[in-house]
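A single protein chain has been omitted from the complex, and every remaining protein chain is retained in its original position.
Labels run A, B and C following the written order; every chain starts at residue 1.
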Amino acid sequence: MEKPMIYKVISKPEFKSFIDTLVKSNTAYGPKAVDTDRLGNPVYQFMHVQGADEIAFDYTVTHSSAKHLLLPFRDELSHYSFRDGDWDQEVRYDAPPIVLIGLRPCDINAINILDDVMLHGPYPSPYYLARRKNTFIIGMDHLPLADCFCKSMNRHTVNHGFNLFCSDIGDRYYLAINSANAFSFLKEFRIEDPSYEDNCNLIERRKSIKNSFATTVEVTGLPVFLDIEFDSPIWQKWGDKCLSCGSCAMVCPTCYCYSVEERFDIDLKGSTRQNHLYSCNLVDFAQVAGGHNFRPRNGDRLKYRYYHHYRGFAANDNQQICVGCNRCGRACLADINPKDVINDLRLERESCMTCVLPSPDKT
Amino acid sequence: MVSQIISNMKKVDFDIDLHHLPRVEGHGNIRISVKDGRLEEATWAVVETPRFFEVIVKGMNAERVPFLTSRICGICSISHSLTSIRALERAMEIQPPETARLIRLLAMHGETLQSHALHLFFLAAPDFFDAPSALPLMQSHPEIVQAGLQLKELGNEISAITTGRCTHPVSLVVGGVSKAPSKEALLKLRTMIAERRAALDMTTEFFMTLQIPAFVRETEFISLCNGSTYPSIGGDLVSTDGVVHDENDYLLMTNEYLTEFSTSKFTKVSRQSSAAGALARFNNNFSLLHPQARAAAAAFGLEPVCHNPFMNNVAQLVECHHIMADAAMLVDRLLDADLHDIRTAFKPKAGKATGAVEAPRGVLYHHMETDDEGKVVKADCIIPTTQNNANIHYDLHALAEQALQEGKTEKETEKLCVMLVRSYDPCISCSVH
Amino acid sequence: MHDMRFTIPGQDLNREPFAFKAPDFQKKCEVMITDRGYKCRITNIVPLSDNERLFLLRIVDPVEREMFNFRPGQFLMLEVPGYGEAPISISSSTSNHEFIELCIRRAGHVTSALFETRQGAMVSIRGPFGTSFPMELMEGKNVLMVVGGLGIAPMRAPLFWIGNHRDRYLDVRLLFGAKDPSQLLFDYQFEGWQRVSNVKMHTIVEHADESWKGRKGLITALFDEFTFDAKETYAIVCGPPVMFKFVCHHLDLMGIPMNRMFVSLERRMHCGMGKCCRCMVGSTFTCLDGPVFDYWSVLNLKEAI
Partner (left out) sequence: MKHLGFNIGKVKIGSFDFTCCEGCQLQLANRESTLPDFLALIDVRNFREISSERFDDYDIALVEGSVTRSDEIERLKKIRAQAKVLVAFGSCACFGGVNSLKNGIPQEEAVREVYDGKTIETMPSTRIADIVSVDYCIPGCPVSKEEVERILVGMVTRSLVSLPKYPVCVECKQRLNICLFDLGQLCLGPVTRAGCDAVCPTGRTACLGCRGPAEDINFPSFEQLVRDKKLSSSEMREMLGFYNGFADYLEHEKS
């Protein structure tokens, strides 16, 4: 059931002072210009911010997603304290409250997907739950970049998973308030009920966003395609390009596969078990003790990333977990991006269809 | 305590042959031979394996050079890197932005502080307790060692924050620095410096209790001097004998020559030998030290011009006081500076120049010549320890002579000689590069 | 400037017991601990061969010990504090609440550390995890168990189960193949399995010296030693990945329906809970949907064999 939402409008300066107050009273993260690339364009990342003026409200896209604020790259799972021959285990789900500002609809959708993965199913993750419950999310809509394809993934709009969502309607923001907390904060500022004109502006804004998507990726029926194309030579073709560098998974808002390792404390008085973000593209992802690697070739590994993203895994209801932000495509040095790979796959399939050949035999 | 031993002029015979002297950086040997109570030989030989940096740097892209030359020495990598950068920037007429200049100065402080702390606590201090290393001191004087570690950590932290890592800097580049420290990091440094003052005071009190051997040999001390600040990066080359040269005329200040027994070269200026290092800087620039540092010097009774090489350790400590005060000021200036304007873009061009930097152990020279593409066509590096080798050698002779006069035993003589070499804090692997 | 009214209230989950949604499919036990382990004492270590040992674990807390239930074929995550975690099949009888037996090969970080431990050492386990062999389904039928080498580890639990409920099954056979005679683990129990549990045993090794009196060759060679009614038979196959293909193919030729053959798959695992994604076969998790699969599903899984 969708929770009821309250709609308000706020002027931009007032909004800024609202954010400023929030940021100053809490640990907050927002998009910040951290650098300029060689074409002179600013580069944004979600960073710790201490005032509203540090936040780039009109940013385009961040290089990395905000995933690591909910699923840290390295996270402590448990700590052992040793005492002669015996030990005590301590498990804590420490998660100080944070405010996340400026998430795009696709980013929020990505968090919703992570919620599905981490909190549903037989073994919900308490670590994730603690962080998720302690995160206050303020979303913002945006005009897509030329290579965004979240519309194709149907992730360009969002109606849950945030506390507050702001749409830019010219000189003011149209607010969708989705939590009591957010509403009680906002009550201290000058907010108004949306006028008829505001509503029209919002619809205009939505339309123009919807119509600005320049990249489409045809994903209907893709799960079946992926199953059929499992042994397609296409994978090795792209695999030959792949550097197995894991950049795509690191920046992706929904890649969550991880590795667990345990380390002694340097004083040998205890040890910690940590998980850290891994990537199915990395060479030893599926390598087992004794050296056997279930996915020895770049192509096998690359395929799995696509398989996971566009077919989905059974335990996550077979849902596609890609939200179409194309961060992986931008980060990939080998110029591999979902659009090209999927189109290639479809193309191959379609040519296959015409000659009515079954997919090649398993090797 | 050592000097209290009553002299007995027995005719003694002994040979001291210390192969690969421990607790110094690199490989050096001491040979002392005494026959019938007469000193026959006292030599200081460097037996480090040569690495030919001056040859391999040829043909290399100027931009990559600092990353190579920093590998001349693990302890003073920042100095090497900055010296190359200075030479190349002067050769290609590049003006680094002011902020970068401040960051580099701070980086130098970090390195010097860590190097001095390392030397004072890990290499020099054990001798005063007849301990083989600092490890027993950790048990016997835990608070003192802790204070030393705190200073060293501060030095490393300054280097890491300014250059990306404490050994072999990553963000010092020709034209400026590639990345500025963040405001948060600088604020952290500011508190850290303030907090660690106590450790420095404790260290000072501790060193006051140690008995520095009494030994004097008239020496010419060489350092940089710029007339306005305590020397660090660049300046005129001066000596306590009144010699002054321009930075580019470094050859006149070194006059390298080869000896039979050493892979490192020897140098001289007005006398048989000369010395560089903390004591040399102190002797030439006393008035430019921070008042706190001057006060510390006074507490030790150290005044310019001091000719006791063992006092180099005290001069290092005095410099630590200066560094702490100056670093705090630099951090404040950086907090007000524009941390975005840190790198000047440049077009490679042909040129030649020398860079001189006060490394922890003394003046370091890199001379570089570039071609139109900014590739290095000729390089020359003269390292502080190279400039000290001759002085160590002749000091050893005088010290052994004095020890004989005072009737020191073989063991006592050996200990004094070893302490003498250590007091110079020689960095031998760098002297053979 | 700092205004407490705008501070996001933190929710301290450490103080509230974490509420689980009780899983309701066959892989259940009363308490499901996913992040904290049960503390166990290693009460005995039995050397089986140069590189394999049997570890007997006893859960320290009596309540937890009583509650720890599992089904044949399930595995647990064994943690050696300081060294890490590894998935290990439970190799003991489901009716044995006193001890958990694990048959382990020294392979890498965790297992090597385990081999250093002594009797009395404390380790930790999480689980049980994964699917199990459908023992009820096989009732009233023949059971053919095919084991290669260390595959005996997951096979012991169903063997014990059958021993405990022998009257519910018809003909039960265990085919055991190994590289050499020393790899025929638990040979000291063969006698008991045959006589007490009435399991017919066939063994074969690949290499052996003169002292070996039995057969030499690949495990598939054993199929000519007996006949059975394929329509009335269930098969369980455990062993190295290469073995599945040949054995299952053979069983298929003999007429055992594919959905009546069960295999236990092995993949790299880091969590056991369907989160780390290391153990994917096709779009399924070995830890949640496996390790026990029927052969029909396996054939349809991508990259399974």
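Rule of thumb we're sticking to: contacts are C-beta pairs under 8 Å (C-beta built on N, C-alpha and C of every residue); 3 or more make two chains touch, one makes a residue touch a chain.
Predicted model, so just to flag it, every value in this text is computed and none were measured.
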Check your understanding: Touching the left-out chain: which of A:P105, A:G139, A:P194 or A:G246?
Key -> A:G246
Review point. From the list C:F6, C:F55, C:Y83 or C:F160, which touches the chain that is not on show?
Key: C:Y83
Revision key, fill the gap. Had the left-out chain been drawn, it would touch chain B at residues 20, 22-26, 49-52, 54-56, 60-61, 64, 67-68, 71-75, 77, 118, 122-123, 126, 132-135, 138, 149-150, 152-153, 156, 163-171, 173, 178-179, 258, 263, 418, 429-430
Practice item. Against the chain that's been left off, what residues of chain C make contact? List them. Key: 42, 80-83, 108-109, 112-113, 116-123
Revision key, fill the gap. In the full complex, chain A touches the hidden chain through residues 34-35, 37-38, 43, 45, 47, 63-64, 68, 73-74, 82, 84-85, 240-247, 250-251, 263-264, 266-268, 277, 279, 282-284, 298, 331, 333-335
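By our rule, only the chains that are shown with their structure count from here on.
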**Study point:** Gap in Å, rounded to a whole number, between the CA centres of chain C and chain A
**Key:** 36
Exercise for review: Averaged over CA atoms, how far is the centre of chain B from the centre of chain C? Could you give it in whole Å?
Suggested key: 64
**Study point:** Interface hub residues of chain B, defined as touching at least two other chains
**Key:** none
Revision key, fill the gap. In the complex, chain C touches chain A at residues 1-11, 13-14, 18, 20-21, 23, 25, 27, 32, 34-37, 39, 79, 81-85, 107-108, 111, 120-122, 124, 241, 266-268, 270-271, 273-278, 280, 283-285, 288-289, 302-303
Point to revise | Sites on chain A touched by chain C in the complex | key: 21-22, 24-26, 77-78, 80, 82, 85-87, 89, 91-99, 117-118, 121-127, 129-130, 133-134, 136, 181, 185, 188, 227, 230, 256-262, 264, 271, 273, 275, 278, 280, 285-290, 292, 294-295, 300, 304, 307-308, 311-315, 318
